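Omission of a single protein chain aside, the complex is shown with its protein chains in their original locations.
By written order: A and B. Residues from 1 in each chain.
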Amino acid sequence: MIRARRSLIALVALLAIVLAACGSSGGSKSAPKTSSTTGFGAAPSGTIVVGAEQDAACADWIDKCAASSWGAWMMQYQTMPRVFDYAKQGSDWVEVPNVAMAGMPTVTDVGGKQTVTYKISDAAIWSDGQPITSNDMKYTATQLASGKNVYDPTGYDQIESVATPDPKTAVVTFKKPFASWTQLFSADYGIQPSHLLEGKNRDQLMKNGYSWSGGPWIAKWNKGVSVTLTPNPKFYGTKPTVQKVIFKILADTAAQFQAFKAGELLAIYPQPEPSAIAAIKGGVPGTQAVYTADTANLEAVWMNNSRAPFDNKVVRQAVAYSIDRNAIVKRLFGDIGVEKPMQNLQPPINSRFADPNAWSQYTLNLDKVNSLMTGDGWKKDGSGVWAKGGKTASFTIESTAGNKRRELTEQILQQELQQAGFKMTIANKSADDLFGKILGAGTYQMTIYAQTATSLNPGLCAVACTSAIPTKANGQSGNNLSRISVPAADPLLATVDSNPDVQARITAGKQADRLLGDDQVSIPLDPLPNIVLWSDRIGGPVADNPVLSMFWNMNLWTLKG
Amino acid sequence: MVAYILRRVLYSIPVILIAALILLWGVRETFDPCAQFRTSRGGQASVERCRKADHLDEPITSQYWSWLTKAVQGDLGQSERTNADVGSTIATAMWYTIQLIFWGVLLSALLAIALGVYSAVRQYSVGDYILTTLSFIGLAMPPFWFGLIAIQFLAVGPKNWFGLDRTIFGFVGLHNGDSTGFDLDYVRHLVLPVLTLTVQSIAEWSRFQRASMLDVMSADYVRTARAKGVRRRDVLVKHALRNALIPLVTVMALDIGGLFGGVIITEKIFAIPGMGRLFLDSLQQGDAPMLVAWTVVTAVFVVLFNLIADILYGVLDPRIRLA
Partner (left out) sequence: MTTPAIEEVRAEEGVFEPVARSQWQLFRRRFFRHRGAIISMVVLILLAILCFGAGFIAPYANNQQDLLLGPVSPNAHHWLGTDELGRDQLTRLLYAGQLSLKIGFAVAIISTIVGTMIGAVAGYFGRAADQLLMRLTDLFLLVPAIAILALALEKFGHTDTVIILFLSLLFWMYVARIVRGDVLQLKEKEFIEAARASGASWLRIVVRHIIPNIIGPIMVNVTLGVATAIITESTLSFLGFGVQPPQTSWGNMLSDAEGYVGTSKSYLLYAPGIMILITVLCVNFIGDGLRDAFDPQSEKH
C-alpha cells in the first residue's frame, strides 16, 4: 500500500507539472479568458497589473503620511484634480494646465500684492456629479494654512485670502510676493472636495482610502496588498479604455523584476538598484524600456557642516577631491546610459536655475588632497590616517539600511577615502530613525540620501539657507539638515524664492550654486535615474514624468491581447 | 485530561504576557516613532505632541498596562507605521501564513512518512543511502539559500533554457493579478514557497520516522506477528507504522511552532504578504503595537501546538496518562 501511495503521489506531481507547462505554452497572446479563476494565469481582459514598490502610508494627502511618493503616484494623482501638469518643451520642463483647468492661471499685481487668478473648467465635476468649484480651492488653502498635522504648509501660509467671485473662478492674494506659486494646488496636495469634507473630520474620512474622485480613476485601497483603479464614469477628460489597473505592492525590487519578467506584471517603475539594472541589461523580450536622468531627484553625500571634521572647509574640500564621482556614477548607472555625476545641489528638472559647473572642479586628485590637508596642519599618522592636534580625520556615515545602491556607494567611498587618508565607518539606520532622530537632531557626520522635488520651482533655500537650519529658536523645524551656512549665498537663495522675475531668479540661483560649490558644503552625486519598463501589450503614450511618475497618463493607455 | 489542559493554558498566559512586555520594552528602547516629526513644520513641538498622544513619555509599565487593558477588550491599537488597525492587519496576514503552514505540514508529513518508511524498510539499500544523504544536505542548507536556488533552477532556469512563455512555478506572491481561490495558478505559486519552508522539516522528520520505524520493526510484538505468519506488508501497516507514527506526530506538533520563524524567510523571498513579511516590515520601523500583537498571536499558536503535541501523545499512546 505504501508503494501504491508513493506512485500515486508521483503521478499527481507529474500531471501537475505537465498541466502547468501546457498552460504556459498557450502564451500570453491567447484570447482573453472570461473568468479570472480559470487558472491559466491571464488576468481578465482589460486589466493591467502593475508593480508598486511601496504602499501608501495613508490617503489623506494633507497629513504627515502624504510624504509617500507611491501613495501619490497610485492614488493622489489618479483621483485628485490639480492646477498643473508637467510637459517637456525643448530641453526644459514647464507647467501646463491640467484638464481640470480652463487655461493657465494669470498673475497680476493688485494694490502692490501678487494675485493669481485660477479658472476651473466648466466641465470639471466630481464623481458624484457635483462641480469642482473655487470653494474647493479655498477649502484646500484654508486646511493647509491652519490645519493640524499638516505635512508642510510652505506657500499656503503666504496666502492672505482666497476670493471666489464665481464658482469657477478663484483669486488668491499673497501677503508677500511668492515666486514659487506654481507649486500650489498641484502635485503637492491637489484640490480637495469641500462639499464632501467641509466641516467634517477630513483625516478620518480620507486616510484609509475614499471612493470619490475628481480625476480619471476611482481608487480602492487594499492596504498592504494592492490598489485597484477603475475608470471614473464622470471624468471630464479622456476616459480610460482599460477596465482596471491593479497596483500590486511588492516591496522587493528584485521580486518586482522577477514578476515582470515572468509576465505577471505588465509595467514597473523600479528604483535604479544594481539588481534591477543587471536584469535590464540581460534584456527582457516582449518589453520596452526607457531610462532617463532627467528626474526630480538628487542624491548626494551630505556632510554635517556644524560638526567636526566637516565644520572645517578644508576637510570638506579634501574629501571631495578624494573620491572619483565619475567612476561611481558610471559603475552604478553606466549600464543604463547614465554616466555623468551631478555638479550642483539641484535636481535636473530645476536645471534652468542651476550652475552646471558648480562642482566640476571636484574630481579625484590625491595631490590636491595632500596639499590641502598639509596646508591646514594635518599629518598622516602611523596607520595612514590624517591627524591634527590629537584627532584623526575619521567619521561615520549613516544612511538608510537595506538600500543596496547606497550600501555599494558607501563601500566605494570607504575604499577611496581610505586610500586618501580618511577613515570612514559605515553604520546604517532605519529611515524613520535617520530622518527624524539623527538628521533632524544633527547628531551625524555624513549621510547619503536623495531629495525629491514636487514642483518645477527650485527649493534650494529650504536645504541651504542659514535660516532653515533646525535650531531651538525655530522649534527645531527646518530642512537644512546639513547645517549649511554660507552667508554670502543666503540673500541670493532668498531672491530665488521670492522674486517673481524669472530672469532674476535664474541669475541669483546660478550665483548661489557657485558659492556653495566653492564652499563644498556637500557632495552631489547622481540624479537617481528613473526607469520605466512596460510590456509590449500596453499601447499608448507610456512615458516618464519626473514629478507625476510614469503612471500619470494611464487613462490614455490601451491593452492588447 | 481537562484539568491538565487547563493547567497548561493557565500557566502559559503569564509567560506570553511577559514575552510581550519584553518585546515592547525592547522596541521602545531602540526606536522612536515620533522622531519623523522633527523635520516637519512643528519641529520639536510636534515631536512632543506626538509623544504625548502616543503615551511615549510614560514609563514602560504603564504603556504596557494601557495596551493590555485595551487588548483584552479586543482593541489591539493602530500600527505606528501604516495607521491601519492592528487586528485586521494581523488577520489578513495570518490568512496567508496559515495557508503556507497548512500545505507545508501536509506535504512534510506525507513525504516524511513515505520517505522514512521506505528508508526503514529498505534499510542499507541504495535508495536508503541516497535519501539519507539528501536529508543531511537538506538539514545543512540554509533555507533561504534553498529558496533562491529553487527559483534559479526550477523556475527562471527552465524558462530560459526551454524558451517557455512563463515560468513553470510562480514565485511572486500566491496569486496572479487579483484572482483568488484554489486553482492551478494557486498551486503553481505554492510549490516553491512551501518547499522552501519545509525542506528542513522534511529532512528532519523523515530521519525521525526512519529511526522510529526501525525501533518498532525490531520490537518483540512485530517479530511475534511475523512468526505467526502475518504477511510483511500487513505487519508494517497494521502494527509498525501505527506505532511508529506516535513519536513523529508529537515531534511534528512541536516543530510547527518553529515554522512561524521559517515563514519570515519564505515570505520575504517569495513576496507573500503574510505574518513573516508583516514582522519584518514592522521590525524595520519599530512599529511597537504591531510587534507586540504579533508576538502574542504567534506565542498563542506555539503554545497551542505544544499543547496539541502533549495531548496527542497522551491520546495515541495508551501507556501514558496525562495528569
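Definition applied: a contact is a pair of C-beta atoms (placed from the backbone, for glycine too) under 8 Å apart; a residue touches a chain by one contact, two chains touch by 3 or more.
Remember, it's a predicted structure, so these values are computed and weren't measured experimentally.
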item	value
Visible contact partners (per top-of-document touch definition) of the missing chain	A, B
Which residue of B:Ala114, B:Leu139, B:Leu164 or B:Leu184 touches the chain not shown here	B:Leu139
Residue among A:Val96, A:Ala427 or A:Ala488 that touches the chain left out of view	A:Ala427
Chain not shown: contacting residue from A:Lys261, A:Arg316, A:Lys437 or A:Arg505	A:Lys261
Residue among B:Ile5, B:Ile18, B:Ala91 or B:Val315 that touches the chain left out of view	B:Ile18
Contact with the hidden chain (one of A:Val83, A:Ala141 or A:Ala279)	A:Ala279
Absent-chain interface as seen on chain B, which is shown	15-16, 18-19, 22-23, 26-27, 29-31, 123, 136-137, 139-145, 148-149, 151-152, 155-157, 160, 210-211, 214, 260-261, 264-265, 268-269, 279-280, 283, 291, 295, 298-299, 302-303
Chain A, residues in touch with the chain not shown (by the definition above)	253-254, 257-258, 261, 273-276, 278-279, 281-282, 324, 327-328, 330-331, 401-402, 404, 407-408, 410-412, 414-415, 426-430
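Keep in mind that, in the parts below, only the chains that are shown with their structure count from here on.
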item	value
Gap in Å, rounded to a whole number, between the CA centres of chain B and chain A	37
Touching residues on chain B, where the partner in the complex is chain A	31-47, 81-84, 89, 92-93, 110, 114, 117-118, 121, 151, 155-156, 159, 164-173, 176-181, 183-188, 233, 236-237, 268-271, 273, 277-278, 281, 284-286
Residues of chain A defined as touching chain B within the complex	1-2, 5-6, 9, 16-17, 19-21, 23-28, 36-44, 47, 49, 55, 57-58, 64-65, 150-154, 207-208, 223-226, 228, 246, 248-252, 255-256, 258-259, 261-264, 401-402, 430-433, 435-437, 439-441, 470, 472, 474-479, 481
